[in-house]
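The structure under discussion is supplied below as structure tokens; questions concerning it will follow.
Note that this complex is displayed minus one protein chain, with the remaining chains in position.
Order of writing sets the chain letters: A and B. Residues in each chain are counted from 1.
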Amino acid sequence: MGFDGPGYGARLLLPGYLGSALLAALLLALMLICLFRARHGLRMPHLRRLPGIRVLEEMVGRATEMGRPVHMTPGTDDPRNPQVLASFPILRQLALAAARYDTPLLHTSADQIVYALSDATIQQTYIEAGRASLYDPEHVRYLSDNPFAYAAAVMGMFRRERPAANVMFGNFGAEALLLIEAGADAGSLQLAATSNIFQLPFFVAGCDYTLIGEEMYVAAASVSGDPMLRSTVIAQDWMRLVVALLVLAGAIVHTLAGPSDPLRRWLQR
Amino acid sequence: MTALRRLDRRWLYLGVLLITVAAAVWPLRIAPRPTRETRTAFDLAQALQPGAGVFVYVEYGLGSREEMDPMLAAVLGHLADRGAHIVIAARSPEASQVAETVMGGVAARDPAYAKGYGQTWVNLGYRPAPDVALRAATSGIAAAYNEVDYAGRPLAGMPILQALRALNRTYFALAYAFDSGDGFAPMIYYVGTPTGLPVIIGAISMEVPLLQPYLAAGQLAAVIAGARGAAEYEALAGQPRRADVLVGASAMAAIYVLAVMLLGNLVARRP
Partner (left out) sequence: MRKELPIWLGTMAGAFVVATRWFTLVNATGVDRMADRLIVASYAAAAAVGFIGLTRVHLRAIDARRPLWGYSIVLLVAMYGYAGLLFFLPASAPLPSWIFLNVMGPVFSTMYGLIAFFITSAAYRAFRVRNLESGILLAAAAIALLGNSAVGGRIWHGWDGLVAWIMAVPVTGGFRAIQVGAALGALGTAVRVLLGLERSHMGSPQG
């Protein structure tokens, strides 16, 4: 297989990637420092619990009282999307609660690999919770790769099975509003989390609880209460401070230097 | 007022239905004034030399055809008028058929494209893991698309891909993504930013706010925004007018939605 790209000469990094490589390296370093501190029991800042996460147990409890199932979807993307990966800790937590309360957990997906991973996650969680007999493979459903076909199937399912709670945690496209209104019509308590910005307004308008952007990743890392995972969230917060300072520095340098902005040119090397 | 408070949502839906039928029966044609972004998109295509390489990535599927087809047809028609060599790829199997249908219609109008498949244009179609294929195309198009086109014909004998070997600035002048949500990001991350190739996004109107940060940062050369952008582009490029009617319909719908919002407030405010 021949290579047709431009020659790189003595460069170490590909053109245009210096800024992102530096930021990623800094985040990795901060995470390792926080992991080290957590492992050795050193003092760490307090992490507030997001309301959207507190409500997960309540959603399953509500479904149990009403004798209706809980539904969860990781959206319509594949597992290379970090939003989809972030949905698995939430799925695990939901499955733990569903196993504890003996409430059916319906899981639908629009990607074959997500389906296989979700099935394994739910089954394993039920086994760990000592309720293996409650695991029903037919509650884990791959519906279609096409977002609209997927939404049509979920809308029909909501009409028939009327879940008491609906957790939408992942990446959604234009089908988001269809799912939200189907959930509202079924009388579901709805929690949505996504970092897909152009679907966020629909979620904020139509759902009872919404996790916006980074909150979904924080929720995923902190839901289990594992101190090691929580420590990495603190590293993310430090990094956010670094980025904010960088934005401020960029604004000042760009205002003073104009189009010749040396900071921008250096970061885009 | 009590009845309005408990308004069944189906009454609201009936209003949408009436607007839609009215827009179909009595089409209202509105030709908006071109925005700066649409004009930039037009100028970039207008500046192309005959034979310049253009990559067109189609993401939207069947659902968004009504909104996006006029835009894609207007841009492809303009590119054909400029004599550009067009390489089309798609992000899903359905997008690949949509692209084939729209380009088929454009090619039928121009002999250089009607009989020039493999020379003036090619449809690479869809490959599983489309982002990976797109990224791989920046260093070799034929290999990234498994050496065959949309219909399974070998790419090896096609002159267009002997000239346009890789999706980068060395071979191409412009890259487009026609998008309803998921296609613009890989185009920026894997093609525009690493190769420096100017990227133009044609997007459904719902998605346009999402593109603003990339536009402001210079990662996008231009954005053609929804039916309105399509209508502006058609007017600028002298292409058949199909989007004007859509703009008229969306204007009627916008006024209706605004009325519904005000009604919602009125109902909530009255004791």
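The criterion applied here is as follows: contacts are C-beta pairs under 8 Å (C-beta built on N, C-alpha and C of every residue); 3 or more make two chains touch, one makes a residue touch a chain.
Just so we're clear, the structure is a prediction, and the values are computed from it rather than from any experiment.
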Among the chains in view, which touch the chain not shown? A, B
Which is it among B:40, B:97 or B:239 that touches the chain not included here? B:97
Consider the whole complex, including the chain that is not shown, and state which of B:47, B:62 or B:108 touches that chain. B:62
Taking the full complex into account, what residues of chain A touch the chain not shown? 1-3, 5, 8, 11-14, 17, 20-21, 24, 27-28, 31, 35, 78-79, 82-83, 85-86, 88-89, 91-92, 111-113, 115-117, 120-121, 123-125, 128, 138, 141-142, 145-146, 148-149, 151-152, 160, 174-175, 177-178, 180-181, 195, 197, 200, 202, 205-206, 212-214, 216-218, 220-221, 224, 226, 228-229, 232-233, 235-236, 239-240, 243, 247
Note that chain B touches the chain not displayed via residues 7, 9, 12-13, 15-17, 20, 30, 32-33, 35-36, 61-66, 93-94, 96-97, 100-101, 127-129, 132-133, 135-136, 139-140, 143-144, 146, 150-152, 205, 208-210, 212-213, 216, 225-226, 228, 231, 247, 250-251, 253-258, 260-261, 263-265, 268
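As a convention for this text, only the chains that are shown with their structure count from here on.
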Chain B contact footprint on chain A (complex, rising order): 1-6, 14-17, 77, 80, 146, 148, 173-174, 196-198
Interfacial residue positions of chain B with respect to chain A in the complex: 61-64, 92, 94, 131, 138-140, 143, 165-166, 168, 170, 180-182, 193-194, 196, 204, 206-207, 209-210
